[in-house]
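Certain chains of the assembly are absent from this excerpt, and the rest are unmoved.
For reference, chains read A, B and C in written order, and residue numbers begin at 1 within each chain.
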Amino acid sequence: MKKIEGLIAASFAAYKDNGEINLDIIPEIVENLIADGLAGVFICGTNGEGPNLTIEERMAIAEAYVKAVNKRIIVMVHVGHSSIYEAKKLAAHAQGLGVDAISSVSAFYFKPSSVKALVISMAEIASAAPETPFYYYNIPHLTGISMDMLEFLNLAEELIPSFRGVKYTASTLHEYEACLNHKDGKFDILFGFDEMLLPALAVGAKGAVGSTYTFAAPLYNRIIECFQNNQLKEARDLQMMSIKMVQSLVKFAPIPAQRAIVGFKGINLGPCRLPLLELKASDKELLIEELEKKEFFSTVKDCIKNHSF
Amino acid sequence: MKKIEGLIAASFAAYKDNGEINLDIIPEIVENLIADGLAGVFICGTNGEGPNLTIEERMAIAEAYVKAVNKRIIVMVHVGHSSIYEAKKLAAHAQGLGVDAISSVSAFYFKPSSVKALVISMAEIASAAPETPFYYYNIPHLTGISMDMLEFLNLAEELIPSFRGVKYTASTLHEYEACLNHKDGKFDILFGFDEMLLPALAVGAKGAVGSTYTFAAPLYNRIIECFQNNQLKEARDLQMMSIKMVQSLVKFAPIPAQRAIVGFKGINLGPCRLPLLELKASDKELLIEELEKKEFFSTVKDCIKNHSF
Amino acid sequence: MKKIEGLIAASFAAYKDNGEINLDIIPEIVENLIADGLAGVFICGTNGEGPNLTIEERMAIAEAYVKAVNKRIIVMVHVGHSSIYEAKKLAAHAQGLGVDAISSVSAFYFKPSSVKALVISMAEIASAAPETPFYYYNIPHLTGISMDMLEFLNLAEELIPSFRGVKYTASTLHEYEACLNHKDGKFDILFGFDEMLLPALAVGAKGAVGSTYTFAAPLYNRIIECFQNNQLKEARDLQMMSIKMVQSLVKFAPIPAQRAIVGFKGINLGPCRLPLLELKASDKELLIEELEKKEFFSTVKDCIKNHSF
């Protein structure tokens, strides 16, 4: 597998009204992502609520996505878990499905005490899927684990045979740029902050994983296109639209708010699972109104028209 | 069940050399705890590495403890998990075993956004074991979730029918004292910082859960006895010994260091499980030497002799 | 100077209506403190808003307190400042006034990078008042500087000739107890969390510095008395009253709320100084009502009656 280019959607979990996972809707989700120009899908991650799901649910979801995607776009499966033993089960299962890559956050209850402890832990997980490219999922604000990523790359190269790169979800673009350029760009460093895609492109980002790509990929694909065509003014304007949209998400609660947007766009993801709380119906309406007032939805639509491919 | 009095040992996970859990050693662990004067055992918690274990392992360990204890002391089972669905499985299983109580930390990947979200989450877990007393396990420095515990008590009383109290692992004794006295002492608030047992007793603690009670219960039982007999000088001296011992643990890495002490005392808990790293053999020696120099082991032995019961 | 015993009031800054400092009211403040049974006064600290004042204001306040106290109780002057040069001026000035002790927080804009950098910095300040006992003021939650206090004691003993002890404002009573017992109790470790006075007494506290001693000293003196007489039930009840009062302070904003209480008790401290914001008049009323409902004021009064000295 060469380096990933383009946008990977961090897709959301879908539930039935009774709270059980909804596998039936996954084909529809996938077709939408493909139609929207996504390069791939990242499943059971943060936005996919991996840590909220049971092992069996995560495996069933992975199976459904692999089948629905049918090799048309990249499938990355997040296998991170507080228990490295459970993570290994998920990794082995994902490899059995023939996914394109697996990814894992650090164990997040007990925090690794050093970069070495972190890399050894990731190596243990990766060892259960030795034929499948492995990406470390770095997301310090959620896990509380903030390690030196260059030190990580050096040690991971040595100790994880299947190591491919990092899903980098942090605003520290100087470290991100350093990772991109480490050993002449040997590793694949995917960027994870949707609202900072444009500046990440400026320092060399090629691939990105994010939740808002699930419902606004045309906006971001147009940012990439404008950046490549040196249409910086339009790229900035569209990035500002993304920022304004994310401001609304943060105001209402990021994951529940995004689930409401996906629902508004026609895909019913069902209720939220605890500890996440569903937005009240009135808040959902306020959110959509706010986004309409910001001309978010119409801008995304315009991006589809303006897109050259 | 009335309020818990005395010491509950937060027992450690035991592994075989190949890294699998060691169930065979549990009867020996239990006999030691009973001989040492423990009032109960808390299993699969932080020191028991619950979040490092698989669901199946946690269930097997709970079964082995219940069988080995055979109702001679209290058995509390920690069922906390990043997934509330998995936690519910553990809760239902524990109730099936007839344990005395269950306890749970907050979901710790996604953090509840409010006391209400936390209580609703705990209620959901408790609902899977409605006949079993439920204790919330408050440990902010590990979970990153620091909520107002008085607000929690008020809401938990309302929303969790089986709610019994809190395992309180924080140094904020003013809040701890407030919880103890809330609604005329209606709830059972177990203290969780071994190195602060004496000051906790001063504000009214009756029960305590801790990892060092696993291997030094006589020391702490003597602190309780001295405190009750108004022998404050001796109580302070013994608490200082606990503090000095904990300083050594922190210096070497708390859980691996304690596992080494248990091993030194004759129970082989096996290797550490990632992301925890085993102490080097030379560090184990240094640790034991340091504790011997501090006269830790001999002091614990003297406490057995001096104990009046 | 031997070790400090009893309560030291961390007195509040007093301002005129135009925002300038009010020196005229200081004699009245001092007489009240002496009448209330305080062992001393700590000025220009956190509650005294030292870091909000100019150097000239701090010097003028120190002079006024020294004069008003006239050696009847202990006077400690806080000289901490973001600039060690300014702190040295304050230290030299305080020594010139013949104060009983000086104290300093760490420089708090640039954070010392190690215990050694911290101790060297404190030594530099203390060197400007070589004849005056020096106390390090440890208050991690405000300064963001959380160092190992035992390491600090060892190095401070070596590098600060006038070093006497620590004003310890943190809830970590195990470290506090370790400091009290360090080198057979060589150092004077004053406790700084009023709402945890009772548990601090249990581990050996003799002296304490706090803001609520300014207006509720009889309550705390009675806690000390009860503790010494082994009347633990009453000590706990009174400590709970302190905790409930502090809960109200926190709800409304600690320093402005306490200033309102002092005003209610008859001493007009004037408006708040930025960045602190004055409570609204309606909030002041709510605060007083809440404290009256909790029977706070009447309990303090009863403590005066019950006090044996």
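One rule holds in what follows: a contact is a pair of C-beta atoms (placed from the backbone, for glycine too) under 8 Å apart; a residue touches a chain by one contact, two chains touch by 3 or more.
Keep in mind that what you see is a predicted model, and the values were worked out from it rather than measured.
Asks: Fill in the total copies of the single sequence across the complete complex, 3 being in place.
Replies: 4
The rule we apply is simple: only the chains that are shown with their structure count from here on.
Asks: Touch graph across the chains, line, ring, star, complete or other?
Replies: Shape = line; chains linked end to end, path left open.
Asks: Where the centres are mean C-alpha positions, what is the separation of chain A from chain B, in Å?
Replies: Spacing between the chain centres: roughly 37 Å.
Asks: Going by the contact rule at the top, pick out the chain B residues touching chain A in the complex.
Replies: 46, 49, 51-55, 57, 81-86, 89, 106-113, 117-118, 120-121, 124, 142-144, 253, 255, 273-277
Asks: For the complex, give me every residue of chain B touching chain C.
Replies: 150, 171-175, 177-178, 181, 193, 195-196, 198-204, 230, 232, 236, 239-240, 243-244, 246-247
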